[in-house]
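Only a single protein chain was left out; the remaining protein chains are all shown in position.
Moving on to chain A:
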Amino acid sequence: MWEYTDKVKEYFLEPKNVGSIDDANAVGEVGSLACGDALKLFLKIEDGVITDAKFQTFGCASAIASSSALTELLKGKTIDEAQKITNKDIADFLGGLPKEKMHCSVMGQEALEAAIKNYYGEKVEKVELEGELVCHCFGVTDELIRRAIRENDLKTVEDVTNFTKAGGGCGDCVPRIQELLDEVRGQAHTEAPAEKKPLTNIQRMQLVMQVIDEEIRPSLRKDKGDIELVDITGTVVQVALRGACTNCPASQLTLTDFVQKTLRELVDPDIVVKEVSA
């Protein structure tokens, strides 16, 4: 039997915020019946504040408890605050999870991200996260694996499997997971002693502004477009598109891709670019 904390048991046996919200304006859905766990998160966001959060979960005790914990964490938070919630916060709220069950908390974080994307999606074009599908058995992308490695300081393929499920099926993706581990951890190791220390928030903001001015805007202007920086919260960069770009839906995706790729290359590999209407 698993060693669940009392908090996990409590949130499994008497989960808070079960159900759906009829007029939810942010809904995030992750997982599947085939994968063994799935979470549907409903948020009601008013004036940038999450006023209600509910969930439906298919999964084991810790999946249900993690989902319930997430909704408790979210209530009353602004979107910006919500975006900073990580799988660790969910696990901490529950007094910890067995390591084999950490993927339940990651599922919560993913659903939250999907819900926020869905929220913005109502106003602007859908922003797609680029990503290569690494694990076919569980539908896990390289982005998710990279982030899990970074945020949780994962060291082995087994860690990655515990946190993301990737590699827990046929095992075909294990070599690729190892590559990602080497890549992310290699970066952390070889770059840390060199001049590239992790950026502070202010450094990151300054760099983003500089790169947009010097690299991104000039190339957009060539195509009669323009870009405006709207806000930066942590690694999330919100931009608005101007001129020719606004009316060209076909270019939206490639444009976001281009901006995100440039910022990731020159500033911080964690950066996520979101479009908002100015």
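One rule holds in what follows: contacts are C-beta pairs under 8 Å (C-beta built on N, C-alpha and C of every residue); 3 or more make two chains touch, one makes a residue touch a chain; residues count from 1.
Methods note: contacts and distances are computed from a predicted model.
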Chain not present in the shown complex, as UniProt names it (candidates "ferredoxin:thioredoxin reductase", "Ascorbate-specific PTS system EIIA component", "Cysteine desulfurase" or "Urea ABC transporter permease subunit UrtB"): "Cysteine desulfurase"
Options A:21, A:50 or A:64, residue touching the unrepresented chain: A:64
For chain A, the residues touching the chain missing from this view: 2, 12-13, 15, 18, 29, 32-40, 56-61, 63-64, 100-101, 103, 136-139, 161, 165, 168-172
